[in-house]
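A protein chain is absent from this complex, but the other protein chains hold their places.
Then we have subunit A:
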Amino acid sequence: MAMRRVLSLILSVLSTVTLLWTQSGECNNGRRSGDAGDTDLSGFSVPLEHSFEVDDVPRFRLRGALQLKGGKENGVYLSQNQLSEKDRITLKDVAAADGLYRVRVPRVSLQVDRQTERPSEGYLTTFVRACALVESHLSDVITLHTDVSGYIIGISIVTIPGSCRGIEVEDEVDLEVFNTTISVVAPVTAPAPETAPFIERMEQEMEKKGKNPQEQKSFFAKYWMYIVPLVLFLMMSGAQDQSGGGAGGGAANGGGR
């Protein structure tokens, strides 16, 4: 049973973390290469914007386009441009000033039919320290979180590694291309009390008991060899308590002899 739980956990983790890499504008769609072709048919695209400014006032620019695929599997695919020379310099400057690198996506629903229902209003924003992004050579993990009905409710970005150690990034090439892992995470269903397996197990125990006549012996009949010494031990220790003072005196007398 425990094995099944672990398996299901792993499965759920695997299914939610849909790995898609984008390199030099050329898409490398990890496990779901088959889906990539369908995105144009059933999916839609929303802009992923970023902002990094030396004065730390957000001015969002387009970073790439998120191809979202509706339906249950929540496929997502990100196509993004290279960073320009100017952007690279700005990013390094921001990193040096310990500024923030912000990203945002509009609030949309992954359900295609809901798209038309309500126009997106507002954005979901998050940030990462610019220095962490620079030091990780633009390798980031972006996660879009949806609620039960498929609305995107939050976005998170982390870089791997996530720390800022003040390492100088010499090579300009390292800052040209994003190495992004993007995924969509839907809420997991929390487990309810598991009564059925418990009852099943109880029944099995009962059956086992019924089959094995030796098990039907009473508790005392089976464990008398443990209980009797225990009781004796307890009685002894109890007796010691009462005669403790006397024993001390006795020791003194014994020593005297």
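Simple rule for what comes next: contacts are C-beta pairs under 8 Å (C-beta built on N, C-alpha and C of every residue); 3 or more make two chains touch, one makes a residue touch a chain; residues count from 1.
As a convention for this text, contacts and distances are computed from a predicted model.
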item: Undisplayed chain, where the name is taken from the UniProt record, one of "ER membrane protein complex subunit 1", "WD repeat-containing protein 74", "Potassium channel subfamily K member 2 isoform X3" or "Myotubularin-related protein 9"; value: "ER membrane protein complex subunit 1"
item: In subunit A, positions touching the absent partner; value: 1-2, 5, 56, 98, 100, 102, 107, 122-129, 132, 141, 143, 145, 147-149, 151, 153-154, 156, 158-164, 185-195, 197-198, 201, 205, 209, 215, 241, 244-245, 247-249, 251-252, 255-256
